[in-house]
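Only a single protein chain was left out; the remaining protein chains are all shown in position.
Right after this comes chain A.
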Amino acid sequence: AYKRFSELLPKEERESAFSARVPKNQILTLPELRANPFQHRICHVFSTSETKDDSMSFEDFLDMLSVFSDSATSDIKSYYAFRIFDFDNDGTLDRKDLEQLVNCLTGQGEESRLSSAEMEQLIQNILEESDIDKDGTINLSEFQHVVSRSPDFARCGSLQR
């Protein structure tokens, strides 16, 4: 893992890799993240930089890999998935977050988005299935509850090394 991290740094900084920070556009060149629609969110969630530029240190990099590995528990995975899906960082998944989530899934470009009627119907269905306290948003515990009953989640959330 250290090798891969240091490959992302420009040559001069490789010696001090432990303390260096890799800028965001370099992180996005990783093959696992390249095709991922949530790449920006992943960088944002795992980055601990004070300047909010979404750069990642080696520790952040390790954090990210450990969450996506096979040995992470489903609690950890669902916690981080929740943070990744929470586009406005307000701690709950409301309608706007869900809408952005679905648009990420169906692909960029105008013709690959669902129509607004379909989107409404879909978000309605999702909230019906997962919103237990009927407040119109999904909080962390509701999300974890829904995800624990989902058979595909464990399979999708792990990167193969």
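In this text, contacts are C-beta pairs under 8 Å (C-beta built on N, C-alpha and C of every residue); 3 or more make two chains touch, one makes a residue touch a chain; residues count from 1.
Operating definition for what follows: contacts and distances are computed from a predicted model.
*Asks:* Of the options "serine C-palmitoyltransferase", "C2 domain-containing protein 5 isoform X41", "Transmembrane channel-like protein" or "Aladin WD repeat nucleoporin", which is the UniProt protein name for the chain that has been left out of view?
*Replies:* So the chain that does not appear here would be "Transmembrane channel-like protein", according to UniProt.
*Asks:* Touch as defined at the start, partner being the missing chain; which of A:28, A:126 or A:140 qualifies?
*Replies:* Considering the complete complex, A:126 is the one touching the chain left out.
*Asks:* In the complete complex, the non-displayed chain touches which residues of chain A?
*Replies:* Residues of chain A in contact with the hidden chain: 31-32, 34-38, 59, 62-63, 66, 68, 81, 85, 98, 101-102, 105-107, 112, 114, 118, 121-122, 125-126, 129-130, 143, 146-147, 149-153, 155-161.
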